[in-house]
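For reference, the structure discussed in these notes is given below.
One protein chain is absent from this view; the other protein chains keep their places.
Chain naming follows the written order as A and B, and within any one chain the residues start at number 1.
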Amino acid sequence: MGNIAFLPIGLEVALLVGAIGVLMVAVTMGRSSRDWAVVAGAAIGVGFVISVRQWVVVGESGTQLAFGTKGADGLAVANQMVAMDKFGALGGMILMVVVGLALIGSWQMVKDLGSRGAEFVALILLSAAGMHMMIVSANLIMLFIGLETASIALYVIAGFLRNRRGSDESAMKYFLMGSFASALFIYGVALVFAATGSTSLYGSTSIGQFLAGNAMPNPGILLIGIGLILVGLAFKMSAAPFHQWAPDVYQGAGTGAVAFMSTGVKVAAVAAMVRVLYIGFFQFYDDWSMAVALIAALSILVGTATAIAQSDLKRMLAYSGVAHAGFLLIAVLAARVSLDAMWFYLATYAVSLVGMLTVVTVVAGASAGPVSIESFRGLGKRSPMLAAAIAVFMFSMAGIPGTSGFVAKLVVFTAADLSGFRWLVVLALVASVAGLFFYLRIIVVAFFEDSDTEETPLTLTGPRIAIGFAVAVTVGLGLWPTLLLDFAREALPHL
Amino acid sequence: MFPVLAFLVGLPVVAAIVIALIPKSRSELLLPVAFGLSLLPLAVAGYMVWTFNTAGGFQWVESTIWLQQLRIGWTVGVDGISLFLVALTAFLFPISILASANISDRLRGYLVSLFVLETGVLGVFIALDLVLFFVFFEIVLIPMFFMIGIWGSSNRRYAAIKFFVYTAFGSAFLLVSIIALAVNAGPALQTISFQWNELAQVPMTSTLQTWLFFGFAIAFAIKVPLFPLHTWLPDAHTEAPTAGSVLLAGVLLKMGTYGFIRFNLILFPEATVKYGKWIALLAVIGIVYAALVATVQPDIKRLVAYSSVSHLGFIVLGIFALTLTSVQGGIIQMVNHGLSTGALFLLIGMIYERTHTRKIADYGGLASTMPIFSGFFLFAVFASVGLPGLNGFIGEFMVLIGSWQTFPVLTVVAASGVVLAAVYLLWAYERVFTGPPGKANKDLEDLNPREIAILVPIAFLIVLLGVYPKPVLDRMENDVNAVISRIEQSTSYERPTFDLEGQLRISVPAEQGNNSSGESSEGSE
Partner (left out) sequence: MTLADYLPIGLMMLIGIGFATGAMWVSWKIAPNVPSPEKLAPYECGIVPLQEPALRFPVKFYLVAMLFVIFDVELIFLFAWAVRFEAFGWTGIAAIGIFVALLVETLFYVWKRGALDWNVAHRDRYRRVVAEYEDEAA
């Protein structure tokens, strides 16, 4: 082993140290949430810097694999666990931005939690570390460990407001269904191993090498394995029909927690899915692309149709998240021609959603459970800036030009059309028009209706920064998408 | 070269920012500053009309690639087809701002919406990149949505959502078609490109052409609106504030008809020849149907809204008749309709501010209490009906003459729309203005100088275009000719020529000369 390069897992280490640091600071020195904020912020900042450093190093000396074991001959290193590439580096940067924004926006919830707030922050950092592990894992087992690290922390976060009715129920639901999905995932890994004799994505003994060298006349077991892996990841990104947990969890968990859990896990699951499917199972593109397309179509239809009927804002956002999971799956298909489209969609949707949920924390309170759409009534008069931010986010999610959401849809759909999924593009675009009903409804309530109260929601500095940043990104990337697209074009995984 | 078009579209953006930055304490400055700023695009547009080279083709072309890998970019240019729509847009915005003096609630947001709207509409008419076109086409929805929803009348929420979703539904098909078009052209162009001029070079199978033709047509048909897709329009027009109605009728609907010419006719000539008659049929059904519905409307604003549907039918008929006269007539009718219907909506807005009712039955005898107002109203009605000497006549006459050669039966039916227009508009005039004034209407004040100042420029243009349309027709002739020649080259279509007793053949440009001289002589009566 000897000389271990820690850069490939530097981000995970930084977050882990940060999490422990927050807990230690909380029980020894400071009981003020300000002290934890410094530690957590430092961890996230260091994590971001490490991601940038990874990007630079990969740019100079190419991608590299790390943390393998010695082979039988004692020299060659096989079964690499972690890949350091621009794919993982960009994923890390996006994750850090999202985590940072979510924490800044929902810091009020951490304050409300008292001394347990430190645990909340630590869990978020641990979960983020797990998510990044999913993105960089070079082995299906490693991917599973990342998935579980992220998920277990999320189960606890979902039930953190245990004094409120509904929170524990939704956490329990999330835990049970999530465990089931994890079990399916690991079963899928086992079947893949049974079929190919490998769980590794890279190297001489990888799945891809096996598939390239051996024609499989009866790939049934392998296909079931791929299918179960897909199910496990689709569950995490709340794609239909594996989405039932999302509305309850969004509604039950505190709004401040939702901002992180709804976005981070999507980023991780989508990126992991791209790496596994394209690196591991590219020979079976025709088979899995059809499955992904069907899940995408179903997610878009179910998410859009159900979101229209919601009167609770967080349930609405959860179902709209299901529809967006469908769009993201289209982006996964489109990644064959254009990976930057996928990154663009992922990053801009995550930022818009965090921004929107931060607005919700401001209007309805960071620890609020159910948030009726009615609570936005008359916001256009009470707080024009907040209402304008809502309009920007809703238009972006609906894909109206001038926002990043439009460019994201444009590039993804163009790439999907190029890959031959025109039926999916037509379906997605028509569904996104139906989606206007619920996105516009919030704008209508906020701008076109008068409220009984004159009360102006109090916007603290933290949420203000988070919302401002999210608006700037949403509009800025809507007008100058090349800023991110040119950057993301290089974010290829190790091959 | 100075980027005239970027300047033109940028001015409203700058104006919106300036308006947003005026401090709350100086809110009395909002309207005057906005009016002043809105004159700048008008000046640029005037300069463009003045210096436009009548040889045609795209002028003031700018091309900058914005997204290299998809070849999307700021590619803009103005030709004879779009020139007057740009001018009309720039002309109607200052008027709309003047007509908004009574808006007190959130005036700043209202003016910002107006300028964003102007940006969008101008962009639509100059864009030569399909994605750029789509962006502007959609951006227009946002300010209009807010204008209807915040500053509209009682049923505004319903109307705003209906307007937005209806139009966005069409846009979804437009976007799919644009993407499919670019992907189809990918192999031929060696790259994905959304440049209009590059895409127009690439041939496509007739099946694909048919699909894409209808994909584009749905979006534009909703915007125009054509007969079965028109139901959003009466609600939106009726609920919108005055300026919103004026701009909806004046320029927003033209985005659909303009799109038909710029995209359907040029990109899909084969499908246009094949299926144009069905679109023309829908247009004619719309002309008659909307005219009949307008006749029985109890609400004056709704009546004018339906008259818009009817008039827009003429334009679409003219476009798909594919003769020089009819297409030119269609284009000039776009401008005419913007002026005359704009004037009608302005007038209805003025009377609504005084009485707060739009029911025709609540009025009566206004001619005696408000003579200036009724004079302008009658003038606008005549322009809309198509009285010779006023602009409406030129457009409708050219459309009917031109379409006769391609669709004789449809044209006969469409001509009945002219008669019906006279019926519903003059009947409405009679009910509102003649007879003894009712109690409620006795003390109405006549138009004040500001309102007269709004109407006089429109009236002037109505007469000018009615009497001397030649400069307008000259500027668009070559470009329209090019569109039709293009269709003739790529399909078996040949434009009909006059065939009098099998001997006298008059070529089309000569026929064109006949028309314009004929109209100017009639105008001088």
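Operating definition for what follows: a residue touches a chain if its C-beta (ideal position, glycine included) is under 8 Å from a C-beta of that chain, and two chains touch if they have at least 3 such contacts.
The model shown is predicted, which means the values in this text are computed figures rather than measured ones.
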Seminar exercise, completed: Contacts of the unshown chain among the visible ones are A
For this session: Write down which of A:62, A:220 or A:241 is the residue touching the left-out chain.
Result: A:220
For this session: Out of A:116, A:173, A:422 or A:489, point to the residue that touches the absent chain in the complete complex.
Result: A:116
Seminar exercise, completed: Among A:169, A:287 or A:449, contact with the omitted chain is made only by A:287
For this session: Determine which one of A:24, A:176, A:458 or A:483 touches the chain that has been left out.
Result: A:24
Problem set entry | Residue ranges of subunit A at the interface with the undisplayed chain | 1-2, 4, 20, 23-24, 27-28, 112-116, 163, 218-220, 223-224, 286-287
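The criterion applied here is as follows: only the chains that are shown with their structure count from here on.
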Seminar exercise, completed: Expressed in whole Å, how far the mean CA point of subunit A lies from that of subunit B is 45
Exercise. Which part of subunit B faces subunit A closely enough to touch in the complex?
Worked result: 66-70, 106, 109, 131, 134-136, 138-139, 141-142, 145-146, 149-150, 156-157, 160-161, 164-165, 168-169, 171-173, 175-176, 179-180, 182-183, 186, 192
Problem set entry | Of subunit A, residues touching subunit B in the complex | 338, 340, 380-381, 384, 395, 400-402, 406, 410-411, 413-414, 417-418, 422, 425-426, 429-430, 432-433, 436-437, 440-441, 444, 447-449, 481-482, 485, 489
